[in-house]
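Before I ask anything, here is the structure I am working with.
Every protein chain except one is present and positioned as in the full complex.
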Amino acid sequence: MSTTGTSTIGGMGHRVKRKEDPRFLRGKGNYVDDIKLPGMLYMDIVRSPYAHANITKIDASKALAIPGVLAVVTGKDLDAAGLAWMPTLMSDKQMVLPVDRVVYQAQEVAAVIATERYIAADAIAQVEVEYDPLPPVIDPFKAMEADAPLVRPDREQKTNHIWHWEAGDAAKTDEAFKQADVVVKQDLYIPRIHVASIETCGCVASFDRVAGKLTVYMTTQAPHAIRTVFSLVTGIPEHKIRIISPDIGGGFGGKVPVYPGYVVACVASLQTGHPVKWIEDRSENLQADSFARDYHISAELAANNDGTMKALRVKTLADHGAFDAAANPSKFPAGLFSVITGSYGLEAAHVAVDGVYTNKPSGGVAYRCSFRVTEAVHTIERMVDTLAQQLKMDPADVRMKNFIPPEAFPYKSATGWEYDSGNYPAALRKAMEKIDYAGLRKEQAEKRAKGELMGIGISTFTEIVGAGPSHTFDILGIKMFDSCEIRVHPTGSVIARIGVQSQGQGHETTFAQIVAEELGLPVENITVEHGDTDTAPYGLGTYASRSTPTAGAATAVAARKIRDKARKIAAHLLEANPDDLEWQDYKFQVKGTPGRSVGMKEIAFAAYTNFPSDVEAGLEAVDYYDPPNMTFPFGAYICVVDIDRGTGQVKIRRFVAVDDCGNIINPMIVDGQIHGGLTMGMAPALLEAITYDENGNMQQGTFMEYLLPTAMETPAWETDKTVTPSPHHPFGAKGVGESATVGAPPAIANAVVDALSHLGVTHVDIPFTPWKIYAILEEHGVAE
Amino acid sequence: MHFTGTQQIKAPVAKVWAFVLDPNKVAECAPGFKTMEILGPDHFKPTLAVGIGAVKATFTLDVQLEDVREPDHAAMRGRGAAAGSAVDMVAAMDLKALAEDVTQMDWTADVNVSGTLASVGARLMEGTAQRLTAKFFDCFRQKIEAPDDATAPSTASVPSSPASESTGAQ
Amino acid sequence: MIPDNFTYLAPTTLAGVWEALNAHPDDSKTLAGGQSLIPLMKFRLAAPAYLVDLRHVPGLDTLEERDGALVIGAMVRESALERSSLIQRRYPGIHDASSVVADPLVRNWATVGGNLAHGDPANDHPAMMLALGARVVAESPRGRRELDIGDFLVDTMETALQPDETLTEIHVPQPAPHSGSAYVKFERKVGDYAIAAVGVRLTLDGATVREAGIGLTNVGPKALRAQQAEAFLVGQQLTDETLREAGRLAAVDAQPSADLRGPVEYKRALVRTLTMRALRAAAERANAVTQ
Partner (left out) sequence: MTQHVKLTLNGQPVEADIEPRLLLVHFIREVANLTGTHIGCDTTSCGACTVQINGVPSKSCTLFAVQVDGADIRTVEGLEQDGQLSPIQEGFFEEHGLQCGFCTPGMMMTAEAFLRDHPDPSEAEIRQAISGNLCRCTGYVNIVKSIQHAALRMREGQAAPQEAPVTAEAPR
């Protein structure tokens, strides 16, 4: 791979300004709520105030009497059409609208279709629903008790237990524990959180009765998968369904699932023949859309007295809410949680997870990390610090001692993953130098002597992204490959269409850079399109940091297919043998004769005007890329916190993030991804958490209670990088979108515990609310 | 939310009992009482505009008297809906003669609020519910002790004058 | 989130405002900045049939010292207070408070009058005004009356304003020589209500406290005066010990309840810390800190 691209090309490694920005900067983005179609109707949703109740009566007569109200759709209406339930991506099923029973607060109960948004809102207040409340199941541990009320009586198994899943070698792990000098044990809770993208979810469903075609503009991160699911659910032939994911105002995983509102809007459009728009308000978004995390973890780490880590044993209870509607690969109900051995060489590990139903909305989707890697990283990084504290060793030393050495890659982990590449000591050393780790430890000692509370926390995480190899990964049976189709036009400009989709990641720019690099055509002449299932090749969508590892690879491979053909045309133009040509400086040249060369622009023209007789006209290629393995980005983060003894407030003073995501397409965009990822790593550590009262009321139903960080709470992140290319990826990239969200929380947690460690504190669960910290200070007599 | 309270009412038990069993009189004590539909001797549907200051939600309640044991115990169960919210309550009271003309009323109330009010208004919920419940029972005392011919407006049944200005920082 | 329908009225005189309010006393609301009311209306937790906007009523944006008092018109925006050099110089506690109300954009519309009249114990000005001993001017067809801020604040979301009365001005006594004020708020993030906040006014006589006013935000059904702490401070020198004792007493004066902003004990502890910090800041501003 060439990294010598000139700025006129704008290939790999260049800080190319984003091609999507001109429209956003002018207010000309095209988000779902910006779409207006002739005759469009509006939908609003009646929701349940109860977390668990039987519906005894729905009376829509007052709502229907309001001028402009066309219909009120209930579960019974959908049931008649066989649409009251839909499949989830996890082989469970989920209510679209309930026929007789609600299972979480704010669940969709009925939908009003009206000529105007304001009329629909008036009408939902007039739909009278009578409920008979049932005892809600809120605590997942109680849900597992034999006499717990059933969340899902519709299932054959009359229990709230969904599934049990294990990875690793239990016997070998037990054996390693027996032989260890020391075992540290810790319970951790990773709270429920919500992605809360600034744009909520919504759609415009438009059924053309003449063509028999359903077009849905939709806030989705996976338009093709949605098309297939819609076709399977509704029976509409797949070629008569078009899903368009226009500009998306942030996804972070919350826009992967199929929410009932989308389906009801489609049904309403099918029934009325009008386009129907549905846009969530913020409270609906926060209360009813799928959630992330909610893992109750019990971990044990075995080691020798010199700090050598030997084995890890983890048990977890996963609260999945009322429907198992996460978006994990089929064989991985607990996602990639088994990457929990992290950056460390362990002899053995065993992980067990049990999924459980509760009267809450579906859990287990992403919060900028789809596949439970954040939970895994938080656990192992906390356990390493717990061990260091127990052995009175510096946590940096324990890490250095246990890192998988750079020469051991590719490395097979104790739970079976094959790590592609890594250089963990280099990243940690770089972070320690950048932040002056030794100086900070000295300062900390001085501050402690004065009674001040300062902590330093390290996280040296390993991510696992780029799902994934088709032999292992599928969603509902659809293999997790991804795709790109490239057409080079006669004048040398290009359109590339990809199977993934952007919610702010800048694909229109970075994928153009990949094409530019591979073809030697300037980035400004390359258009990248995505998100329209009628034009884009089939793909699984953007989540789990998979765009660059999968579709990015497909783009490079498709471009190389074009280059292969271009070589033949170049040979024809240069009157040389194709084997005598070499690709140098973005041109084909006759080996050893730099003067005899031809660039892609001329080749493209020739592909339509002057091509050899044994070559087809045109210059196009498609690639469906099936990655041979996952990629394993990693990083070393160091966080410094100060704790206010008068208020319990934790303040992040500095945060250095050294990331390694392999080769970088656009450093400007990678920096931006890391800044954002760090902020979404900090938020659950300090501010965001979702809780329920004993009746199942979600207590953070607005941005006044669900606390997104502002610029004031967010520190000035300091970033740096090392580069360890992926050996199996076509251009050595690994993916970066979620690394920082995965890696940041334990750095903050370790810093907070470090600040309190001299008091004997060994663990504190996130989020670090001031009252939680203050109670600890009081307990240890150091509160001001 | 669980609340309890005690009232000493300057009236004989029989008079208190008669008041408490009269749905029209009790309803007037309900916060923000607007209208009532009487479906039976122990089944009522009052409509209440419950609120404090600028916040107001109109509930239609379905109230059922239960466990009526003349002359000293009665309970009621109510359920209602408003503005994406639901309220469920169970209240009970016991009467005891302290003297010929003095009755003690011990009351308990369990109030559960669900939905928008609970999710959005949680910050002010408990204090408000407690205040409104206490006012409800205090109103009994005031009404019972009032001269029989009194037709004075039921000032106690309405929260004292709400904040008239209703704007400002969030 | 769409509000219910209403009739919008924007009278150009106070008399017009009262007429509008009197026409539908149970179903009217006065609109000032709307930053609390409009979100409530969007949730349909407030649904006044008549909304009476004060924006065209002249004379409600006064901000000046007059007859021994600072006069703040009810419609003075928080951002105007925040930027006023008069406020920064002479009434730093009010400047502190106006700088931490919600967020900078909300402050462009939010008004001081609304902040007080909404009666929300979590609002920032009531406690500062209690500390400063402010008086509130209410006008109605029956005339004009002045109330002590302590009498004005009745209970949660409840003030002494009658349905047809309008809060028109707030009068804050001009600071005596050697006085200082401060407002210290502790919030979960910008834009949030205080977990607790403390407003303080001190007048010093050399190193001795001659007068003290302390108001507490969001630790009771309404903004509270920390009367025990105030009484204790008068005649004391400000030392670490006396500050600590004043903080302790303010915590006793607080009546917090547990909620998503923390448990009762924490809020009391926070009142103690913030009282000490606000007293220090006010004393520094009074230019006479004694250790």
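For reference, chains read A, B and C in written order, and residue numbers begin at 1 within each chain.
Everything below uses one rule, namely that contacts are C-beta pairs under 8 Å (C-beta built on N, C-alpha and C of every residue); 3 or more make two chains touch, one makes a residue touch a chain.
This is a predicted model, so every value here is computed, not measured.
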{"item": "Contact with the hidden chain (one of A:249, A:345 or A:406)", "value": "A:249"}
{"item": "Residue in contact with the excluded chain [from A:144, A:495 or A:668]", "value": "A:668"}
{"item": "Residue in contact with the excluded chain [from C:7, C:22 or C:239]", "value": "C:7"}
{"item": "Listed residues A:270, A:495 or A:704, member touching the removed chain", "value": "A:704"}
{"item": "Touch list for chain A against the chain that is not drawn", "value": "17-18, 20-29, 31, 33-34, 36, 117-118, 195-200, 247-252, 281-283, 503-506, 668-669, 671-672, 674-680, 702-704, 708, 710-712, 714, 716-717"}
{"item": "For chain C, the residues touching the chain missing from this view", "value": "1-8, 10, 31, 34-35, 38-39, 41-43, 51, 53, 55-56, 61, 77, 79-80, 102-106, 108-109, 190-191"}
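Just so we're on the same page, only the chains that are shown with their structure count from here on.
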{"item": "Distance-maximising chain from chain A - centres being C-alpha averages", "value": "B"}
{"item": "Chain B and chain C: spacing of chain centres that average the CA atoms, whole Å", "value": "32"}
{"item": "Mean-CA-position distance for chain B and chain A (Å)", "value": "50"}
{"item": "Touching two or more other chains - residue numbers and ranges from chain B", "value": "83-84, 116, 120, 122, 170"}
{"item": "Residues within chain A bordering two or more other chains", "value": "125, 283, 699-700, 704-705"}
{"item": "Complex contacts: residues of chain B adjacent to chain A", "value": "81, 83-86, 88, 112-116, 118-120, 122, 170"}
{"item": "Chain C partner contacts - residues on chain B that touch it in the complex", "value": "52-57, 83-84, 116-117, 120-124, 126-128, 131, 159-170"}
{"item": "Interface residues, chain C side, partner chain B - complex", "value": "21, 29-37, 39-40, 43-48, 74, 78, 101-102, 106-107, 110-120, 122-124, 154-167, 191, 193, 221, 257, 259-260"}
